[in-house]
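Here the complex is missing one protein chain, while the rest keep their positions.
Letters are used for the chains, namely A, B and C, taken in the order the chains are written, and counting of residues starts over at 1 for each.
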Amino acid sequence: MVVSDMVEAGERRIEWAARSMPVLEAIGAGFAQDRPLDGLRIAACLHVTAETAVLMGALRAGGAEIALAASNPLSTQDDVAAALASYGIEVHARAGVDKDAYYRHIHQALDIGPHIVLDDGCDLVNILHTERVELLGDVAGGCEETTTGIIRLRQMASEDALRFPMVAVNDTRTKRMFDNRYGTGQSTLDGIMRATNVLLAGRTVVVAGFGFCGRGVAERAKGLGARVIVTEIDPVKALDASLQGYDVRPMAAAAEVGDVFITVTGNRDVVRAEHLAVMKDGAILANAGHFDVEIDVRALEEMAREAHFGIRPNTDEYVLQDGRRLLLLAEGRLVNLTAAEGHPAAVMDMSFSAQALAVTWLAAESANLTPGVYDVPADIDAEVARLKLAATGIDIDALTDEQEDYLHSWRLGS
Amino acid sequence: MVVSDMVEAGERRIEWAARSMPVLEAIGAGFAQDRPLDGLRIAACLHVTAETAVLMGALRAGGAEIALAASNPLSTQDDVAAALASYGIEVHARAGVDKDAYYRHIHQALDIGPHIVLDDGCDLVNILHTERVELLGDVAGGCEETTTGIIRLRQMASEDALRFPMVAVNDTRTKRMFDNRYGTGQSTLDGIMRATNVLLAGRTVVVAGFGFCGRGVAERAKGLGARVIVTEIDPVKALDASLQGYDVRPMAAAAEVGDVFITVTGNRDVVRAEHLAVMKDGAILANAGHFDVEIDVRALEEMAREAHFGIRPNTDEYVLQDGRRLLLLAEGRLVNLTAAEGHPAAVMDMSFSAQALAVTWLAAESANLTPGVYDVPADIDAEVARLKLAATGIDIDALTDEQEDYLHSWRLGS
Amino acid sequence: MVVSDMVEAGERRIEWAARSMPVLEAIGAGFAQDRPLDGLRIAACLHVTAETAVLMGALRAGGAEIALAASNPLSTQDDVAAALASYGIEVHARAGVDKDAYYRHIHQALDIGPHIVLDDGCDLVNILHTERVELLGDVAGGCEETTTGIIRLRQMASEDALRFPMVAVNDTRTKRMFDNRYGTGQSTLDGIMRATNVLLAGRTVVVAGFGFCGRGVAERAKGLGARVIVTEIDPVKALDASLQGYDVRPMAAAAEVGDVFITVTGNRDVVRAEHLAVMKDGAILANAGHFDVEIDVRALEEMAREAHFGIRPNTDEYVLQDGRRLLLLAEGRLVNLTAAEGHPAAVMDMSFSAQALAVTWLAAESANLTPGVYDVPADIDAEVARLKLAATGIDIDALTDEQEDYLHSWRLGS
Partner (left out) sequence: MVVSDMVEAGERRIEWAARSMPVLEAIGAGFAQDRPLDGLRIAACLHVTAETAVLMGALRAGGAEIALAASNPLSTQDDVAAALASYGIEVHARAGVDKDAYYRHIHQALDIGPHIVLDDGCDLVNILHTERVELLGDVAGGCEETTTGIIRLRQMASEDALRFPMVAVNDTRTKRMFDNRYGTGQSTLDGIMRATNVLLAGRTVVVAGFGFCGRGVAERAKGLGARVIVTEIDPVKALDASLQGYDVRPMAAAAEVGDVFITVTGNRDVVRAEHLAVMKDGAILANAGHFDVEIDVRALEEMAREAHFGIRPNTDEYVLQDGRRLLLLAEGRLVNLTAAEGHPAAVMDMSFSAQALAVTWLAAESANLTPGVYDVPADIDAEVARLKLAATGIDIDALTDEQEDYLHSWRLGS
């Protein structure tokens, strides 16, 4: 494809996503008037997709100068990258690059000398703190988009290693409830269907992890007719899964009966050699967690006597010594981004809107903030939800004065 | 029924409940050995039911002296009260007493001169702070069981009116997720079925409030085949309800189409004259919130040209001027406690176990605590869930050493 | 209770049921004008409940003379029986009578010398063919309400033993889809909750049989948060259950893991000694099939070293030799009728409306019918559904002329 065609294809994609992102579009329109980000430089490490492009557009409309690297080598939409570049945004990303190029791209994005950083998995912030410490002086703060990244940031903060305030965009109610649950839920199952075209009704789907993402994945698998087994390490979440009607078992027991395995824990080696050893012929392995460490792909490679790559799109077959065939989707990387198209724009609308508002809040407040992990202010959260309801045409109730009083008066008895 | 029969009937009920409360039974057995509450006086204002009796038994086994009043005039099981009295626990409760007797009973329970208080709706704590201030000196702290009570306590704390530490038992994950969601959910629908025997499949059920309780009620109504409309005042919860597939509307719009209305908001006048005015003939009104203020019963009475009480158990019919008939269940009081039997013992097992452990924690730690509302320590929560899983025969995974390391190491990249 | 009080209580119940039976009420109003049943004598063996009373009222309004016996000794509502008698309908039924009285009542109803019979389980028709053959000459035909009864009638027909036309009211789409599925589904779970107050969320419920009733029971158990295991003998139904996401196993395997067992097969000894032998302590046994033969109660009695009757309403506890306790609900009889109130009036509205219209059809057509089992004419079925939709305020589409043509023209290509 020649460049102008790619730009056009990218623009079409971005325009399509923007239709489902009315909240971010409205915020961007406001930014264009108020220019709250004039003079700010932003380095971002995000999935380079059409939805991200709408966010970049809003931030740029607000006056920011932006350099963008990809947070995952497999998720980059090259046409979107081309379109973004044509808008004057620095983009360092190409689909399918290797690890070296991936890190080089992050360094190149950091070269902008950022005041604000946007991260998705904490790799950019990590490099900033280890290899690019000379840039730390200018950084006023940043936002982190994923559960995985927040875990790493909190660990850094607890070791006093974090050097600027980071807003846990991931932890907003709008992000956790909607993006993690509904976005990951639908797109993960969508990815599995595109990769395999397997009938889910009547199959046993094992979901490892019952956080917001895992819950969403379990709901969608059940909604497609599967029997769902949940594995967990947290007793409260395990009990919750059980009371929601899911079958809860340790992975060792689930491994023997599952037809499809989906990891979404934020941890490594959730499916490992001991589990692979007992799986049924034809079992399907997919990861919906941020990093490609949840399924021990190396163990799988070592146990296989042969492998057939690409027997379906994003589907590799590993034949074990005893003839059992295991199917690995998307090389163990995020199946929803690789085999499908990631979160639908309608959910990204909410988390990216929170992110856009969080950036303006950081810009205004960073002088008053010490290094650490901050929640998104609750009113940003409520504002995003309110805008989304309005865009969807849903009215809700408001408290009457008597109800306001009642809530604030502890003296009223039974 | 003669007293000895009542005692026996109560004991049978308590024994039945205890079967579904293995966690609390295990904690009680431990208490009997360790006597962590020796010498402590406890004043409790709780629903006087079989499940509460199992909690009282555990606390008494731990060495506490207890006086118990009812937190709701309608929920008292007189046979259970008789059995508790026969165990040597002071009980001030009788089913169906009027408001005066209700408050008198609370005063009588307070006469014990409590070190620890257990409350369910904040009435006892309220009286302590307003009418029995002379007792405040001895009080080391307390526990509150309900969302409604916590709202009142936080308001007191924000006004510096709260004089001792209160543990928000309601806010534990085990309580909110299980008791509020699964317990209120099932028992509310159970109460409506017992009162009306109405077919729920195909009916439009309006659930006012989408907190943990409301979510549980909505799930069970949907699970019984109803179309569910949710009303809310919080945009984030409203959006969540919408994305879970519920129809979200303001009450004014829902009032016109609902067949059954269930309030579970913690606020007053959620269903009021303007809504009653537009409801369909035969609409059913039920409240599952703590206090009987959510449906404006006075407005209903004023709008009615006649009323037929008890046309079914716990069902009163109000005939409006235009001939429409509205059916009020349980006089607008908690329908799950009045028309059914309240939360099944299996969920109370979890919240009361958390409460029992919170009491020992308060006993040990109160010297170090200032007045305020405290969360239940997270390890109590996890411990209760762990015991419950074990009692149910459910195994879960544990982190491997490598996984522990991974979670704590922010330097590991993608 | 004095008789006049019982009559009044019965009338109140009937009036309450009638509110949810707008279709049957409309049919009754039409009957009162047209008198299509003038001069006909009807012997009925049905559950003597408020809903049946509304049917009796419609038939009587149509001109019929009626004698009614109870189809189940446990389901009779004595106040309804009193009210019916006060209307001039012969009633031979009393709650809780023994087997002898049960059969005597059927004989007494038959003494009317029926032209039309209404049966619910085929006992009346059976007695007519074996012990009261002298009455066969006058019988023009009848209706049968249950799956169980139809099985027996078809067997009779295949042996040339059936002597008059019987309409399989049970087999109408309105009956099978609604009454069996939604009515049995809700009321069975309702009965189990009333009897035990057990939390269903997270429990393993075993449903034996996946016909229309079993499907309804499984849906409601799932809707209340249970994990559902289905047992079946028919491979097509078993496969269907599996593809709907249920766990399908033989009873021997289900017996080891179930918390609640519900039989709804129409066959005997579905739960028998070999299954009781491996059940968990505290397992609950309930039957929702027509006859009390599905759970082998005799085997349970023989295996028990002691029994405690009525530890909860409609709940008996059997303690086995090894100390395990099994809980039998409603003595193994229909749990939805015994522990709850049977099908909600709203579903009975549909099956009894079909029955009322089937009686007029029989009255008009019996001269042209040979002995055998007949389907309810399809237009009766559609008429009942149409009236029900209208009463619920639901509009549906009608075919356009072009669409009618399209459906009838096989020559239109792709």
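Basically, a residue touches a chain if its C-beta (ideal position, glycine included) is under 8 Å from a C-beta of that chain, and two chains touch if they have at least 3 such contacts.
Note that this is a predicted model, so its numbers are computed, not measured.
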Neighbouring shown chains of the undisplayed chain, as defined at the top: A, B, C
Hidden partner chain, touching residue among C:Arg94, C:Arg268 or C:His308: C:Arg268
From A:Ala26, A:Ala95, A:Ala157 or A:Leu224, residue that would touch the chain that is not displayed: A:Leu224
Full-complex contact with the absent chain, from A:Val206, A:Ala345 or A:Ile380: A:Ala345
Among B:Glu15, B:Asp247 or B:Glu365, residue touching the chain not depicted: B:Asp247
Contact with the hidden chain (one of A:Ile311, A:Ala364 or A:Ala378): A:Ile311
For chain A, residues in touch with the removed chain: 12, 16, 19-20, 182-183, 185-186, 190, 193-194, 197-202, 219-220, 222-225, 282, 311-312, 340-341, 344-347, 392
Sites on chain C contacted by the missing partner chain, in the whole complex: 71-72, 102, 121-123, 126, 130, 151-153, 155-156, 161, 173-174, 177-178, 181-182, 231-236, 238-240, 242-243, 248-251, 253, 266-269, 290-293, 381-382, 385-386, 388-389, 392, 394-400, 402-403, 406-411, 413-414
For chain B, residues in touch with the removed chain: 201-202, 222, 225-227, 242-247
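Throughout what follows, only the chains that are shown with their structure count from here on.
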Between chain C and chain A, distance of the C-alpha-averaged centres to the nearest whole Å: 52
Residue list for chain B, restricted to those that touch at least two other chains: 182, 392
